[in-house]
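Removed: one protein chain of the complex. Kept in place: all other protein chains.
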Amino acid sequence: MSGESLLSVRGLVKDFRERGFGPGRTAVRAVDDVSFDVYPGETLGLVGESGSGKTTIGRLIVRLEEPTAGRIELRGQDLRGLSGRRSLEFRRDVQMIFQNTQNAFNPRRTVRSVLSDPYQIHRLASGAELEERIGGLLRRVGLTTPMLDRYPQQFSGGQRQRLGIARALAVQPALVVADEPVSGLDVSVQAQVLNLFAELRRELGLAMLFISHDLRAVYFLCERIAVLYLGRLVEIGPRRTLLEDPVHPYTRALIGSIPAFRPGGGFTRTVIKGEISDSEPVKAGCHFAPRCARWRELGQPARCREERPLLRPAAGGGLAACHFAESSPRPLDGVAELAGGIG
Amino acid sequence: MNDVKTAETVLRVRDLAVEFSLRGSVARAVDGVGFEVRAGEIVGMVGESGSGKSVTMLALLGLVPRPGRVVAGSVRLRDIELGALSLRELARLRGRQMALIPSDAGAALNPVTRIGSQVGEGLAAHLPELPRAERPARILDILKRVGLPRPEQQVRRYPHELSGGMQQRVAVAMGVQLGPDLLIADEPTTALDVTIQAQILQLLLDVREQSGTSILFITHDMTTVAEICDRVLVMYAGQIVESGPVVDVCTAPAHPYTRALLDAIPPLGGDPPERLTTIPGAPPDPRAWPAGCRFAERCRLREQLGNPDKCTSLAPELASDGAGRRSRCHFTGSAAEAVVR
Amino acid sequence: MLRYALGRVLLAVPLLFGLSVLSFVYVRLIPGDPVTAMLGVNSNPTVVAQLREQFGLDRPLPGQYGDWLAGVLRGDFGVSFRSQMPISTIIVDRIPATLQLAGAGLVVSLLIAIPAGVAAGMRPGSRLDSLITSATLFGLAVPAFFLGTLLMLLFALTLHLVPSQGYVPFADDPAQSLRLTLLPALTLGLAISPYLARLTRSAVVEVAQEPFVPFARAKGLAPRKISVGYVLRNALPSLVAALGLTVASLMAGSIVVEALFNWPGTGRLVTGAVTERDYAMVEALLLIYGGLFIVVNLVCELAQSLLDPRVRLT
């Protein structure tokens, strides 16, 4: 991860105001001062549980939402206040793949009509050339041209997600934001779609922000992984470091709660107490403190409640936001075993 | 857990078949499913969407929605033949001897009824002899047992005021409160965050530990099966294609579908592979199951064996190896293994 | 909850205000001069001038509106041009008859529609559902006056069971009053019930598809408990809201039914006022009908939120 970054996110904040009237409405901070970079050709995984703000970050980057504060830069150009033609050019650079395959398409439009959109909007092709390019696009994602006259609901979930990928790739973007693209798919179909992603990346040199709650899918596809908790980035680093030597207590808990797949090994998950919802986060302090095992081990130091931990370099080339990152013992003794997969 | 093999049988399902007739065509969603669940055992039922696992579950409960209908088979719970029961008797049995834990408790709880009265409904329906005055104590007791924090406050709340994990705990409480012989858990953790999943699975294991309840665990996730189940049933295209002890099935799958399913799981750790192993194609249409093996079209083993005709012409039986494992494949065994390795 | 209720009430205030402006402006929209429109072109100029002054038409509009609104708030809607009587007196005089008809009609329609809608909605696609759905589709096609004529022909003119037309105040002769109410109420109720039955059915169908219904069955609850405690209870909030909207049909239906049965209610006033160009009366009736609709729907919305704990939070 050297060289110029393609996408640079700095101090991103997004507040959502409750619907209603008057000044009594409370604002929810969905994204809280998040910064990271995506480099050309790289895939960054964004993991977190519900309420972590991962989807909002994706929507902010593709400008479906406007940030409350912070900068999003593409190749050094600030995206705020892009207008007209420049905004359209940006759309060619950054595309999105959506989660819900059922609703991601208009059920009343044929595949041909939907896939014509990008070419018509950006005036890239028309007539016979348009036809040819749509056909090529469809073949590229593993579908066939006779499918052009069908409606999206006549496809299976996996095929529909291929259509979603085709739609995003039509404008040949430099960066693709994929929001939970494989959740809701069966395991075998999920593997097909993940392979397609891997293939496209290799061949097109695509950079990708891959948003998912599924650490297995993220680990397969992403060189680097960023972990979010309640709107904040708590750890970011190369995938192996993050998995095998996580620094932040939440990252450890998250990795520990994933089934390791060691048949015969029994139930070995780390069960962390409490839920996101019942820990009223102290704005000034660490959001994870109320559920943090290390915080309890260390005798509940006041610092965790009073001072917001900032991202600092950690061993292994990553960054972590924890006051007591250094004082921690190595997390898992059986990393090699965990890594074994199913052979 | 150790004496599971000798324990008595709680649930015995034989040749179960469920059909859906629609616009003249008939889809046999469940076709000849048979299995047993023994006392204190957790049996996993794994399959992808359309495999028939959910319809099987609904058939066990006698809740197959129209236009579906159970056309054959027998379901015995302990010594009761469920098919012979009247609707009223079946209703009395549901929730008491056989209980369901739903996949999405948030949607399965009645949104307009307080948690306490909702848990109490089961008591009122199944234990009418229990004095009304004793119900609140029973309700609090069971909510405490499932680890619901501050149950005295929660009983007065509505479902939407609880988090997903808390809702799921309430659903578990409803399932276990009358000490059922069999608990059917329908993807009980799919809708939850991974840290909460761990909590709920731990809870189910605790329930089994404390009360010896058998659990039929329905899921699409092989990794969860591997860690909490004793035995596993793998379903494909309306049939069981393989069953056996979890460790055996997961480490040395006998059926090519099971193997493919396990291979498709992205490995966690080390250097990831360039590509994942996938299952080509899609499951067959339930309105026209193929004559031979239903997995033949997508089967790698068949390809490696040179596409023998037998696979497409003759439907394989679910053959037992005599040691508690069954597999629905013509080529299970050493000959095929030799070719594959 | 209080916040929600307060918000709802506050939303109704500008609506009522808007309605008053609309009713006021309506009369001023009449092409040309309202007085000339009422009296005809060749009318006596002295009378015209007198009337103009009486209506305050010679003063600026905001002032006119202010006076009119102040009067309305005191219950004074002005004087009917035709009868030269205070409009409020006329309307108050007519209200009991309309309420009696509308109330009885509503009861009839509820008695038919709720059971029919629930029966159909509980088992969508069943024979019973097909039958009820077809019946409602046919019922929706039968105009109130047609239905009323049929009923009148059958029960009054052929069987001579009840009088065909007329009205007696309940206080004067309860028995006769009820006998006379029978046909009009039946007509009104039957006319509205298909609409209400369809609303009930769709509310029930929607709830019956929710996952908590099969889960309730899996818990072994009795079918009665499920249909009442789960399906009907969850459908209730939307039913109450639908009932609020039904008031509009009730009002429209009563205009026609009153005309058919010579029923001396406010509905007769509406037709009379329009044909006789009694604009002050039209103005008052618009305000009263609209205001009633707004208030009834406000009450229904509040009741709906009381019935649904999920609404209370917002």
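Here the chain labels run A, B and C in written order, and each chain numbers its own residues starting at 1.
Heads up, the rule we're going with is that a residue touches a chain if its C-beta (ideal position, glycine included) is under 8 Å from a C-beta of that chain, and two chains touch if they have at least 3 such contacts.
Here, contacts and distances are computed from a predicted model.
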Chain not displayed: protein name in its UniProt record ("Nickel ABC transporter permease", "Cytochrome C", "Acyl-CoA dehydrogenase family protein" or "Hydrogenase expression/formation protein HypC"): "Nickel ABC transporter permease"
Which residue of A:77, A:100, A:126 or A:268 touches the chain not shown here: A:100
Of B:80, B:107, B:140 or B:315, the residue in touch with the unshown chain: B:107
In chain C, positions touching the absent partner: 14-15, 18-19, 22, 26, 29-31, 124-125, 129-130, 133-134, 137-138, 140-146, 149-150, 152-153, 157, 164-165, 205, 211, 214-215, 218, 248-249, 251-252, 255-256, 259-260, 270-271, 273-275, 277, 279, 282, 285-286, 289-291, 293-294, 297
Residues of chain A in contact with the chain not shown: 59, 62-64, 87-88, 91-92, 94-96, 98-100, 103-109, 113, 117-118, 121-122, 151, 153-154, 164, 167-168, 171
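Here is the rule we go by: only the chains that are shown with their structure count from here on.
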Chain of greatest Cα-centre distance to chain A: C
Inter-chain centre distance, chain B versus chain C - centres from mean C-alpha coordinates, in Å: 54
Chain B: positions in contact with at least two other chains: none
Sites on chain C at which at least two other chains make contact: none
Interface residues, chain A side, partner chain B - complex: 49-50, 156, 158, 186-192, 194-195, 198-199, 213, 215-217, 219-221, 239-240, 243-244, 253-254, 256-272, 275-278, 335-336, 338-342
Chain C residues touching chain B - in the complex, by the definition given at the top: 125, 210-212, 214-223, 225, 229-230, 233-234, 307-310, 313
Footprint of chain C on chain B - complex, ascending: 61, 63, 65-66, 91-96, 99-100, 102, 104, 107-113, 121-122, 125-126, 158, 160-161, 174
